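A single protein chain has been omitted from the complex, and every remaining protein chain is retained in its original position.
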Amino acid sequence: MTTTAAATGRLQPFNVGVARRRRIAIALLVGPALLVVGGALVVPAANLLVQSFIESSGYGQVTYHFTFSNYTDVLQDPTYRRIAWHSFGLGALAALICVVAGYPAAYFITFRLRRARNIALFLVVVSLFTSYLVRLYAWYTILGTQGIINTGLVRLGVVEHPLLFLIFSRTAVVIAFVNVFLPYSILMLTSSMQNIRADLLENARDLGAGPVRTFSRVVLPLSMTGAIGAFAYTFILTSGDYITPSLLGGTSSTSLASIVSDEFLALGNRPSGAAISFVMLTIFFAVYLGLTRLERWKGI
Amino acid sequence: MTGDGRSYLCVDSVTKLFDGTAAVQDFELEIAAGEFVSLLGPSGCGKTTLLRIVAGLEFPDTGRILLDGRDITATPAHKRPVNMVFQRVTLFPHLNVFDNIAFGLRLRRTSAAETRTRVGDALDLVRLPGFAERAVRTLSGGQAQRVALARAIVNRPKVLLFDEPLSALDLQIRRELQQELKDIHRELQGTFVYVTHDQEEAMSMSDRVVVMRGGVIVQVGDPVELYRSPTSLFVASFVGSPNVWPGTVAAVEDRRVVVAVGDRRLEASPPTAPVRPGDRVALVLRSEVLTLSDGVPDDAAPSLCAVEGTVADVRFVGAVVSYRIDLGDRRLTVSRSSQTEILAEGTRVTVAWNPRDALLLSADEERTP
Partner (left out) sequence: MARRLRASALLVYTILVFVFLFAPIALVVLFSFNKTASLTFPFHGFSLRWYRAVLESPSYRDAIFASLRVAVISVVVVVVVGTAAGIGVTRYAFRGSRIVRVFLFFPAALPGLFVGIALLSFFVQTQVSLSLWTVTAGHLIYVLPYFFLVVTSRLQRFDYMLEEAARDLGAGPWATFRRVTLPLIAPSLIAGALVVFSLSWDEVFITFFTIGAQNTLPLVIYSTVKQSVDPSVNAISTLLLAGSLVFVFSVRRLAADLQQ
């Protein structure tokens, strides 16, 4: 059966044409999107990687001379290490609060609401799509020295002078982070809880499990995917944030991301900024991998 | 083998490979104008691929397709004067029945007045007058396939293709539509190519049946021919559900062949291909050619075309009664009209046949159940 012309590679001309037309169609359809991602991301990212291995001669200038020093400087400098711990700690804290605070709300929306469930989820989506910057600004006006809380406290005579620690502090940054990322947590948790059948909960209760046991034995393990997803997502995006610390954190809360931003925009040391950003990406990737492994391990 | 004047649609040594395996191989088929031809075979035999090649939805690796004297091998689907009714419902869900049927006409810029008439005629033809404004999702499965048929017919294609259009429908609706399809064929005098894996469907509707297996033709013929003289065990078991006994040729005589089946010696008509004593063969006894008589004659000489046994099971299926006869070493299925007396289980019976009706085929190893 392999003696046919096709099998021996002698295709008829029109059939070659058909195969070529198909290839051209695929190329025309997929090509532009690949060009967008390739041109606006892959090439710049590759360029950034190259930059992280060359020397900076300051003020935006670089010397094309291969070096590891951008990385060794970052990894050895205790200041960087302190700031790194600081920003990853802040991110982890915000992520943890989001997951923990999101759980009861997600549980309530999934299992206690029926007709109102879609409305509640819609509200979560609405808050997800309300401008990030507007929310930061809102907290700025609430927590600021001229803000609602401080003026209120002063007027009521609780304090004499505005409380400065409210704004330009780690507390302000974490509050804003939680405000921005809590909706994501709630959405991810509800979507993973949706797979838990309500009768499973009834069963657990019938078998005499109290609310705590039902939660820890049934709800928690079965919604772990959502919890881990929400934690990883919040952790990565908050640790990589430089806008929030710069608006609400003041000088007390310099983040790694702000340093990268400063290296690029203020100091003109792109190689150093590039190296830091690749170190950050590696850490994000490691955290993500570690968390997904943890989940698989827990699942066994 | 190319068009000889009689041939309207000609499939000329077509081969199509998928990932190096031939779905259709060196396929030759000529179809006359106005003919109703069925491609019959188990799933994966290449019948749908062949249909899609004729439609222009696939292109062959080698070979040609000729239609009405024109080589259309390289013509894409939308330029072929050929239309298809698909297996699944492929009506456009965003259009109503009228717009679905008018789809092809509008592409050809047919005038609004003519479109209206032709769509109306097509709806009448498929027995759905008054359905024009219906939304597609309100149609039943049978109605949807009728609309699909109207959508194809309205374009007056040179060949109408059917890819198992009734396979998803209930038995009763399927029978009804088979009859209608046959009537429509008679009315239109069109050329129909029909793919199916249902032998009854193929036999009851078509002028000619092409039995396929593994991408090649096993046998071509009109339904009677296929039924009466299948050339292979595959065809014999595909059209009908016969009793098949493997055996060896014991003696070849002028008008008859004696076959040894176990320790029985049975008589059959000589096959088309000559056989010699010692050849391994299969004796095919269709359940409906066997006659059943109550009781066993004690004094009769052992016959070469009768066996004795006990009724093991009785299945009443309306017009016919199907008996399973236990012969001791093997079993036999016999069906006869339910107008006759219905035998009880355990009755001793004699099963006889006319040697003319006992088919002898070469033992085919790849027998399909």
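Descriptive notes on the structure:
By letter and in written order, the chains are A and B; residue numbering begins at 1 in each of them.
Everything that follows uses one rule, which is that a contact is a pair of C-beta atoms (placed from the backbone, for glycine too) under 8 Å apart; a residue touches a chain by one contact, two chains touch by 3 or more.
Values in this document were obtained by computation on a predicted structure and should not be read as measured data.
Every visible chain touched by the undisplayed chain in the complete complex is listed here: A, B.
Of the candidate positions A:105, A:196, A:218 or A:291, contact with the unshown chain belongs to A:105. Touch with the chain that is not drawn comes from one residue among A:67, A:171 or A:261, which is A:261. In the full complex, chain A makes contact with the omitted chain through residues 22, 25-26, 28-30, 32-34, 36-37, 40-41, 43-45, 47-48, 51, 60, 101, 104-105, 107-109, 112, 120, 122-127, 129-142, 144, 146-148, 151-152, 179, 182-183, 186, 211, 236-237, 240-243, 246-247, 257, 260-261, 264-265, 270, 273-274, 277, 280-281, 284. Although one chain is not displayed, its contacts with chain B can still be listed: residues 55-57, 76-79, 82-84, 86, 88, 90-94, 103-104, 107-108, 151-152, 155.
One rule holds for everything that comes next: only the chains that are shown with their structure count from here on.
We define each chain's centre as the mean of its Cα atoms; on that basis chain A and chain B are separated by 61 Å.
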